[in-house]
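Complex shown without one protein chain; remaining protein chains in place.
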Amino acid sequence: MIRKKVDNVQEALEGIQSGMTLMLGGFGLCGIPENAISELVRLGVEDLTCISNNAGVDDFGLGLLLQKHQVKKMISSYVGENDEFERQMLSGELDVELTPQGTLAEKCRAAQAGFPAFFTPAGYGTEVAEGKEIREFNGKMYVLEEAFAADFSFVKAWKGDEAGNLIFKGTARNFNPCMCGAAKITVAEVEELVPAGQLDPNEIHIPGIFVQRIFQGTNYEKRIEQRTVRERL
Amino acid sequence: MIRKKVDNVQEALEGIQSGMTLMLGGFGLCGIPENAISELVRLGVEDLTCISNNAGVDDFGLGLLLQKHQVKKMISSYVGENDEFERQMLSGELDVELTPQGTLAEKCRAAQAGFPAFFTPAGYGTEVAEGKEIREFNGKMYVLEEAFAADFSFVKAWKGDEAGNLIFKGTARNFNPCMCGAAKITVAEVEELVPAGQLDPNEIHIPGIFVQRIFQGTNYEKRIEQRTVRERL
Amino acid sequence: MLDKNGIAKRIAKEVKDGYYVNLGIGIPTLVANFVRDDISVEFQSENGVLGMGPFPFAGEEDADIINAGKQTITTLPGASFFDSATSFGMIRGKHVDLTILGAMEVAENGDIANWKIPGKMVKGMGGAMDLVASAENIIVAMMHTNRAGASKLLKQCSLPLTGVGCVKKVVTNLAVLEVTGEGFELVERAPGVSVAQIEEVTEGTLVINGEIPEMEL
Partner (left out) sequence: MLDKNGIAKRIAKEVKDGYYVNLGIGIPTLVANFVRDDISVEFQSENGVLGMGPFPFAGEEDADIINAGKQTITTLPGASFFDSATSFGMIRGKHVDLTILGAMEVAENGDIANWKIPGKMVKGMGGAMDLVASAENIIVAMMHTNRAGASKLLKQCSLPLTGVGCVKKVVTNLAVLEVTGEGFELVERAPGVSVAQIEEVTEGTLVINGEIPEMEL
């Protein structure tokens, strides 16, 4: 077993520098690497390029990094629900590359799995396809998209073991598995870290080979963005 | 819940015809759809094109279809351990398209996930790349490979539910998940079929949307190709 | 004239037995409330769940189980969770049978715009570009006019596109229209709405063949 456990978030983020490109898992505030984001804020690294489906909300998640102007560029699919993000983008303070959500996921997976490029129908005929190669296959038009290249990938899992194996919970899975092994260094934070051998090899979502560092996270807030309930009849 | 359960292998193979292209899961004899293969032999359909990593052994697995000359063409990565396969191939009775194993898996996954083509480094500079587009990305050469197109996909899982959700066991997983939803109709046979709701939504390897028909298989032989043991000290 | 729930109710009639359905944010989300309960349907949300159920009862919300609108949800028997790449594999691979989404503009050739107003507002495309480029059966749910009263059914979209030639049907507060080679073919009128009222607020070519029935809800 190759041991991936590190003692805390400080150790997990060793080597992080201003100007780097980071991947961050999560959809909205669901499944985001809360501990890593806090530490990025504390470290004050700047000029970051962040690949993340959303950018949190004004006062939580990646919104915390935006507030402190640590982010130079966001690569995301959706901006809604974050006024500061929209303001910085419209004012030109922040460079934003909007990417269709499925393309965003696959550009991560391509980096993970060693594919330099793939053809997808998403965005054909729109400004997303401008400057990109277009090709017809079986009568349908496709856009050539390239794999991402990133320095660090920060993901959040439910359970993990010391070998770096990960299991996610519910829809907190989302982009997290696609980002594992998609950057030079993948850092996983988990709600419960167990010794190797305690997770069923058949139930592992992401094998430890895709993870370089794993640590037990603390103080998860897991804020709900749109609490929606139904009436009891 | 959309019900995918059918009563038996006969019902599961309804619509199968000579001349069709089939995907069959399994690696060697591990995780092969034994019931579907038996039924294909019984039905006597001919001129089949079979996409499968291997072709079984002489008297089991896809070897049974080869023996009866039901196969016109095999698309596989490895022929070893099957004398009849090698004989038919070298004599020209059988058309064989040898494909690198990772490319084979990804051509299935591309069909499942709606990608018409992808670039892979496998086979560059070899006869596998002949006639295919070659392109350089970041100083490395890649071959453009296209998604498979198949009529039926036959897979074998460990557990499944009536909604078509699948869980595989050990290395019997192999190509099976990649082939689900990669053909017009996916037929899954399982060792244990349970009502919807009995599998944990978090532990499902293949969501039911990729499966059109599921049935409880019978009489699994699960033959071991290379029984290898160590001495008790 | 229909309200948002009315539009959702009419669209629910398009949902057939055995369909996997992806519902966009807004009016489309309401469609789930009106699907007949004698048919089998599964709802997919692109953030990674199939087999979505109703919203949870108060106190039973789970922050780890949400839909693409970031709302807390529940799951039904037969549900499954998966990652984003697999989710869009379902969508791109045409395994989802029906996609229902909102729009700012629809053109008579089936083009759709719903993610950006240059210089003013950018929400982002989210999963919409993947959905409209992949799905074969796309229904747009929207009001017939924008807040300024201008038609949203146009000869050509003026806003940046989300997808080209992909919309098959539009259900608004006033009408049901099919996108054909000739333009928007008027199929049904909303209760109490006249053909003339619809013509007045449809900037794109409106095709009217014979008597147009009022919709049944």
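Should a chain be cited, it is by its letter among A, B and C, assigned in written order, with residues numbered from 1 in that chain.
In this text, contacts are C-beta pairs under 8 Å (C-beta built on N, C-alpha and C of every residue); 3 or more make two chains touch, one makes a residue touch a chain.
Computed from a predicted model, the values in this text were never measured in an experiment.
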Contact set (omitted chain vs shown chains) is A, B
Of the candidates A:34, A:86, A:162 or A:225, the residue in contact with the absent chain is A:162
Among listed residues B:6, B:41 or B:98, the absent chain is touched only by B:98
In the full complex, chain B touches the hidden chain through residues 27-31, 53, 76-81, 86, 89-90, 96, 98, 100-106, 108-109, 120-128, 158, 168-178, 205, 222-230, 232
Across the whole complex, the chain not displayed is touched by chain A residues 1-3, 109, 111-115, 161-163, 165, 181, 195-197, 201-202, 204, 207-210
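Criterion: only the chains that are shown with their structure count from here on.
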Nearest to the mean of all protein Cα atoms is the Cα centre of chain A
Of all chain pairs, the one with the most contacts is A-C
The distance between the C-alpha centres of chain A and chain B, rounded to whole Å, is 32
The distance between the C-alpha centres of chain B and chain C, rounded to whole Å, is 36
Note: chain B residues in touch with at least two other chains are 114-115, 201-202
Multi-chain touching residues of chain C, meaning two or more other chains, are 49, 81-82, 85, 88, 91-92, 134
